[in-house]
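Pasting a structure below so you can have a look.
All protein chains but one are shown at their positions in the complex.
Naming follows writing order (A, B and C), and every chain is counted from residue 1.
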Amino acid sequence: MSDSLDSLLEPFPFVKVIPVQWGDQDAIKHVNNVVYFRWFECARINYFEGIEGYEMLYASNLGAILASITCDFRNQLRYPDTVHVGSRVTKIGNSSLQMSHQVISEKHAIVAAEATSTIVVFNYETNSSCRVPDTVRETIARVEGREFDD
Amino acid sequence: MSDSLDSLLEPFPFVKVIPVQWGDQDAIKHVNNVVYFRWFECARINYFEGIEGYEMLYASNLGAILASITCDFRNQLRYPDTVHVGSRVTKIGNSSLQMSHQVISEKHAIVAAEATSTIVVFNYETNSSCRVPDTVRETIARVEGREFDD
Amino acid sequence: MSDSLDSLLEPFPFVKVIPVQWGDQDAIKHVNNVVYFRWFECARINYFEGIEGYEMLYASNLGAILASITCDFRNQLRYPDTVHVGSRVTKIGNSSLQMSHQVISEKHAIVAAEATSTIVVFNYETNSSCRVPDTVRETIARVEGREFDD
Partner (left out) sequence: MSDSLDSLLEPFPFVKVIPVQWGDQDAIKHVNNVVYFRWFECARINYFEGIEGYEMLYASNLGAILASITCDFRNQLRYPDTVHVGSRVTKIGNSSLQMSHQVISEKHAIVAAEATSTIVVFNYETNSSCRVPDTVRETIARVEGREFDD
């Protein structure tokens, strides 16, 4: 196998390491598809915590809401294994962020699933979406090492 | 089989009917043990809602906290099936209630599991347990059709 | 509100009715996003069971695998509520099916989420995807009341 775990994870500024639990498996003896979405949630939160994004949002009475998610399942997973869920921001729109994830099997050094989350910045006072704050934009640009167009 | 579903459920003033989901099964192709505790939670809440117990507690700024639970697994369950989770209060102490549950398989009319929850009445203002309010005691006695000693 | 529950569900030949559980809520006091994917799984299985699709697949030693899923969250859900998850097949490819779902809140008669599942027919003997059997195609065409191009 040509891909190593490290090279697969290289594109991601944040990686959440999560052990597969025996109980994550369903009657087909594979990790159930629902479990992946718990992992993506962990990964999104891990990214935002890593950039201190929640502090930046809360300071302006804003929150981050999952607007949509799409997932392609590439390879089945089984217990025991450990997944490394990489996350990176691929797009910053006016009021939303797009985050890409890969679930990598540590045991097999392969991509088990790829997903894209769209996260909307939400103002709890006005009850509507609002522009991603500049502090968040600048921090993500720095962490990702690239510029983002609106 | 001598037991009917009805006779098994007869002792319980409240019964929560919950369809078994395919995804409730684990790699052994039985309903995973963890799922039962979600069912007991549904059943406890169903009982309290049924007697309007939350309204009585909240009126005094009180809450109900699960202090302990014990469960005996009697028979395995598989998808498809529907469980009927019966609940009844078996004891009212000073600051706690004991609630007994049975998980009954609709398909096989057998007891899949029996459990006992101990629920403590908690005062969020004083941050300590407190006496079960008389309104709750009286309502449960009426619903259960019996007297309870402290 | 102009939409009724019935009119929202009208496009779907199969609807799975699932009560929201208190424990489906997360710390934001909304139904957690992960729960929706359990519901979609229930809905997919419900559709296949409804058309006796598994029998048709198993007869040829085939299975159905979730290849991808995409979900748009439209409105938050809270306990108590009951969701009606409608499913219909929108496309039949060579070796895959596309199924569309809507999660409808009974309480508010609104769409809480929309999703599309792509399901691949898989041959466990050759360990590869394979053409959707004609029996499955014909049954779906009849149930959906329309023709499908490959």
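Keep in mind that, in the parts below, a residue touches a chain if its C-beta (ideal position, glycine included) is under 8 Å from a C-beta of that chain, and two chains touch if they have at least 3 such contacts.
Keep in mind it's a predicted model, so treat the numbers as computed, not measured.
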{"item": "Contact partner of the left-out chain, one of B:Asn33, B:Asn61, B:Thr82 or B:Ser128", "value": "B:Asn33"}
{"item": "Of C:Asp26, C:Glu55 or C:Glu125, the residue in touch with the unshown chain", "value": "C:Asp26"}
{"item": "Contact set of chain B toward the excluded chain (per top definition)", "value": "32-34, 37-38, 41, 65-73"}
{"item": "Interface residues of chain C (partner: the chain not displayed)", "value": "22-23, 25-27, 29, 32, 34, 79"}
{"item": "For chain A, the residues touching the chain missing from this view", "value": "18-19, 21-23, 38, 41-42, 45"}
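Keep this in mind: only the chains that are shown with their structure count from here on.
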{"item": "Greatest separation from chain C - chain, by CA centre", "value": "B"}
{"item": "Length of the line joining the C-alpha centres of chain B and chain C, rounded to whole Å", "value": "32"}
{"item": "Computed distance of Cα centres, chain C from chain A, in Å", "value": "25"}
{"item": "Cα-centroid distance, chain A relative to chain B, in whole angstrom", "value": "37"}
{"item": "Touching two or more other chains - residue numbers and ranges from chain B", "value": "22-23"}
